[in-house]
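Shown here is a partial selection of chains from the complex, left in place.
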Amino acid sequence: MFQKRYATPGTAPATLDPLPAACARKPVIRLIEYDLTHLDERVIPSVAELPDFPDDGRVRWVEMNGLGDVDELRALGHRFGLHPLALEDALNTGQRPKMEPYDDHLFIVAQMIYRDPERKLCGEQVSMFLGKSVLVTIQEEDEIDTFQPVRERIRGGRGFIRKLKTDYLAYALLDSIVDHCFPALEELGESIEDLENELMDKPSQSCIHVLHEHRRTLMQLRRFVWPERDVLSALLHDETGLIAQPTKIFIRDCYDHTVQIMDLIESYRDVTAGLLEMYLSSVSLRTNEIMRVLTVISSIFIPLTFVAGVYGMNFDYGDGSMPMNMPELHKPHGYIICIGIMLAITTAQIIFFRRKKWL
Amino acid sequence: MFQKRYATPGTAPATLDPLPAACARKPVIRLIEYDLTHLDERVIPSVAELPDFPDDGRVRWVEMNGLGDVDELRALGHRFGLHPLALEDALNTGQRPKMEPYDDHLFIVAQMIYRDPERKLCGEQVSMFLGKSVLVTIQEEDEIDTFQPVRERIRGGRGFIRKLKTDYLAYALLDSIVDHCFPALEELGESIEDLENELMDKPSQSCIHVLHEHRRTLMQLRRFVWPERDVLSALLHDETGLIAQPTKIFIRDCYDHTVQIMDLIESYRDVTAGLLEMYLSSVSLRTNEIMRVLTVISSIFIPLTFVAGVYGMNFDYGDGSMPMNMPELHKPHGYIICIGIMLAITTAQIIFFRRKKWL
Amino acid sequence: MFQKRYATPGTAPATLDPLPAACARKPVIRLIEYDLTHLDERVIPSVAELPDFPDDGRVRWVEMNGLGDVDELRALGHRFGLHPLALEDALNTGQRPKMEPYDDHLFIVAQMIYRDPERKLCGEQVSMFLGKSVLVTIQEEDEIDTFQPVRERIRGGRGFIRKLKTDYLAYALLDSIVDHCFPALEELGESIEDLENELMDKPSQSCIHVLHEHRRTLMQLRRFVWPERDVLSALLHDETGLIAQPTKIFIRDCYDHTVQIMDLIESYRDVTAGLLEMYLSSVSLRTNEIMRVLTVISSIFIPLTFVAGVYGMNFDYGDGSMPMNMPELHKPHGYIICIGIMLAITTAQIIFFRRKKWL
Amino acid sequence: MFQKRYATPGTAPATLDPLPAACARKPVIRLIEYDLTHLDERVIPSVAELPDFPDDGRVRWVEMNGLGDVDELRALGHRFGLHPLALEDALNTGQRPKMEPYDDHLFIVAQMIYRDPERKLCGEQVSMFLGKSVLVTIQEEDEIDTFQPVRERIRGGRGFIRKLKTDYLAYALLDSIVDHCFPALEELGESIEDLENELMDKPSQSCIHVLHEHRRTLMQLRRFVWPERDVLSALLHDETGLIAQPTKIFIRDCYDHTVQIMDLIESYRDVTAGLLEMYLSSVSLRTNEIMRVLTVISSIFIPLTFVAGVYGMNFDYGDGSMPMNMPELHKPHGYIICIGIMLAITTAQIIFFRRKKWL
């Protein structure tokens, strides 16, 4: 998720380098025209065949999905007067979310976070050019259609979407992008909870690995959502007149959602940090306990074994001429006394360990 | 406490989805009308039967407790001109505390923290619509009535509450919400103190677990109180005229309480962080001590045991033809010399350990 | 030091609840009237007997020490037009230092930190109402009179105090409160230095305990001094006209002192954090050293003991019919060879440990 | 990379001390003159031979590569009215990136980060004086020509570079400087990924060393890029009129790149911090596991060895007159019973360790 396309240092700005063939998807261009009473959806073969857009108050949404044809992109830029630098940003995906005002339109970059069919987290850049009556969106992917519910709402014609202009349409797309984070975070939250139980139950190296994966995912989400919040804030305080007052109330709501997402992310980060801390302190306590057992058992039995070893030595005993060698072995009750000494040593040690609270 | 209801991504904003049946409580609607001389309390069967509100300077407090009937909520919104997005936030509880100005009213979301009868910390969202002469509050729960003391104050008619307007009533409710944090925090503080004693006395894994529970609770409290402070600050600097100057002095006092609560939370966080640190350093010191005992005893007795083992070997002794095999065993005073060597080794080691300050 | 009196949630604001009898000290009321030429000090039996204050340019300082009589406090509030919320804050001690402007006076809360006769750090709240010609101060304690030097300066009549107005008197009290932190901090600093020496010399669990006590004390001091700085800054930028320009130069000096105190506190915090770090790293290094000794000795002698053990086994030797059993024991030079093998093992291990730098 | 030339304390400001001979490269002066239709490149032997610059709307780029001749530098300053302090900063390389407005020109210091032919990260200071129609750049190095692509773009005459003025040329150089960070960071990222695999596979002291090298590199990059961002922001909000509006759109794009680079650097810092944490927790877990094995094996076998040692003692057995000495050895089934006791001890211990989850 860290990858970002960048131009070779020193090349002229706003150069549109064709993508490597591997990830170049042929663009699909769709046009949706609507107003309160009218709705028209078409797939357009190429930018050149886009019809003229009369000034009839209709909202027009031009979607280009697929970045494989640099010429089409250039044509699109030419048709709608888009700045080459903005087109470059739309082509070189992996940009930070941002909002840039141009003369007669706003350029908005957003990063959609969604789960692919295998439930892996993916990111996809959505670039929008928001004009008075036209909204141009550029995406890389066409197959995973996360905007389908918005299109359905346009078709259904209920709610505010057909009554309001391109600014509301842009809001609806941004809102859909932002709201996709909630289920992704919910799933992450559940996974963190599972991990917590596992860590308490049977800590292993792989738990720690998963924990760090989660932390890194949270970090990345934060890096995408934080500037998205700034984008929404910038739209909220927009003074170009492209964002109407009623739409701003909706954008405020969407801004609120990003704040909630940031809150959730921060909560999860704190929880994972706490898990790591708890895990480390638990490992440290366990090591301490293990050492305590080892120390108690070793300290008791190693001296005893030494005593036993001493009386297992084979110095000439039973030979009257060397009475100095190991006379204890020939004393009556020698064995009993020896066992008694061992018991005394053991008792002393147990008392010592008890006082240290190691037993 | 992390749960939050959210709409499916892509659905139209301000959609009021009915709650799952399990947690849908039938709404109870209460109306309290009062001015300095007059007081009237009624339970209203449904929003449709709310009486007209003449412009007679009386304060009217409409309470809807229970979110189980989306139609009633919608009717309430219609009756008082509430924005659908605000209604959605009132329905989807778990919102961040916030204050949003609308044309002729303020929308305030607060989170009440209180202890349920089993002394568990609970949170409940209180949504308020503060108009010129009407205060509408929406809550999920009806049984645990944390606003009872405020109602009693209205009935009692003493103090400022009957003299001032809806803004003071809203303040009284917010003040009650904020002040509920103090006893909750006090109890938490006592629990932390108990934990400190336990940690010093007999550290165990479960202490650490409880410590992290407390840290997480503090984190969550902070997450709710922090934006509540912003809400109060926003009310304090309100310029819509809905908040009168005398009420602002009270709101400043309430704002002060949130600052004190934040201070307490920060203190507790620092204390718990210190506890964790102290606990870790104490475990580390104990492990060190345990290791020292193990090392001293092992280092002294393992070499001695080896020496004893050597003289326990059964190489043919007492056989004149192999005089090289273990002649020490047959030397007079061999045993005494052996014990002497052992004592020398032990003394050397004790001196070594003393110099290292391990003994 | 964490305790704070708070009202039961839901009670009306500005309720003056009598204190529990245990800590309710009967109030002592003192009045000091002075101008450049005149000085009059009296103890007043009750608020009702306070004389009228003509507008004669004299400074009047009304001290109420002791919070045991709520009615007296209420009477004081009534006499000088003090807001009930401010009186509540004066009664419920443990407030955060703050400055609140009211119509014709400023309400200032400060926390005096001083050492009691047993050299324990104590805190006491001082509430001030600063009017044009009257300064009212409310304290809990009467016996430990930290303001005595200020009173002496008034009596002495030297310096600025008799020339300037109530604002300078309030400054003099605040300056005295702030300057009390210096000796307290100096003592703490010496105690930290002692601790450092002890930690380096003979680390023990109790050092860590004391270290954390100091850290907690610093934390609390910071929590009191930080808002005190804001109070002084607010006075410095006061625009009500109650603070004259010449006094502001003095307040700037006092503000400077709080900044220096914050600096000292931060220094001490850094030092204690460094001590903890150094202590942990030293424990960790010691454990490492201890383990090294244990490992070297065990690794050398345990295999040797095994070899000795093998030749201490009692398999039938000396019996010609089972020549396979332990023939080494009957070889000439068997013992010498065995000792040689042991030496070789030891040498190999010593070389290994040398290369690892463990020896 | 920390080195910075500084003047001896107390010397007059703006003193141009000659560099030590070792690193003094003879300056090479190049002049490029161009407008939309005209292009002229020359190498100039000395500043004195720079031609007059008529006010003909052409852009002139004066490059001085090499700081070995202080007199030439002084002459350059004299020719273009540069402030002695700025010249001093150009000479004493290792400055923090900054932008300082002077009367009729802007002084810009930037730090170019690039990989030398051995792929080591290097830094080189580029100082620019941006006037209305002249851009003066001063560099230390002449051989590694990182500005070659920009020169090619001037020669090629395509894009914006020949149409716009000195401000665009300065932007093109800054953009080239900023964009050089991307490949450097990409390589660092790959190196971090390799390290991660190595750390998981076979952690060693050298990994930690490399990890810290990387952290330090990131720290340094951050220290250079952060102020570069401020430089670009200052240019973006420039009000001297030296930066034209169309160029500002390009500078905004370049500013964006610095933000992305900061983002990348922060990501890498977080990743390396996570690696270190994961590594420490993994070492701690491994130590715990190792200790567990040691403890289990020692605790089981040390007591058993003691029992075996006891019955290896040589107290006089087989002698009817001292029946107290080790009668067990002469009991029938003594051996079997002894083995049975050993098994019982072992079983008890295994059950104990199982319950502790150490087995």
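By letter and in written order, the chains are A, B, C and D; residue numbering begins at 1 in each of them.
The rule we apply is simple: a contact is a pair of C-beta atoms (placed from the backbone, for glycine too) under 8 Å apart; a residue touches a chain by one contact, two chains touch by 3 or more.
Not measured: the values here are computed from a predicted model.
Enquirer: Can you report how many copies the full complex contains, not just the 4 shown in place?
Expert: If we count every copy in the full complex rather than just the 4 shown, we get 5.
Basically, only the chains that are shown with their structure count from here on.
Enquirer: Quick one: which chains contact chain A and chain B both?
Expert: none
Enquirer: Determine whether chain A and chain D, two copies of the same sequence, contact each other through the same residue numbers or different ones, counting it as same when over half of the numbers at the interface appear on both sides.
Expert: different
Enquirer: CA centre of chain A versus CA centre of chain C: separation in Å?
Expert: That gives a centre separation of 40 Å.
Enquirer: Give, as an integer number of Å, the spacing between the C-alpha centres of chain D and chain A.
Expert: Taking the average C-alpha coordinate of chain A and of chain D, the gap between them is 25 Å.
Enquirer: Which residues of chain A are in contact with two or more other chains?
Expert: Touching at least two other chains: 280, 284, 287, 291, 294, 298, 302, 305, 309, 312-314, 326.
Enquirer: Thinking of each chain as a vertex joined to the chains it touches, would you call that graph a line, ring, star, complete, or other?
Expert: line
Enquirer: Any two chains that touch count here, so list every such pair.
Expert: Every pair of chains meeting the touch criterion: A-B, A-D, B-C.
Enquirer: Touching residues of chain B toward chain A in the complex: what are they?
Expert: For this pair, the touching residues of chain B are 2, 4, 6-14, 83, 85, 89, 95-96, 98, 100, 202-205, 208-209, 212, 215-216, 219-220, 223, 276, 279-280, 283-284, 286-287, 289-291, 293-294, 297-298, 301-302, 304-305, 308-309, 311-314, 317-318, 326, 329-330, 332-336, 338.
Enquirer: For the complex, give me every residue of chain A touching chain B.
Expert: For this pair, the touching residues of chain A are 146-150, 153, 158-161, 172, 175-176, 179-180, 182-183, 189, 200, 249-250, 252-254, 256, 259-260, 263-264, 266-267, 270-271, 274, 277-278, 280-282, 284-285, 287-288, 291-292, 294-295, 298-299, 302-303, 305-306, 309-310, 312-316, 322, 324-326, 356-358.
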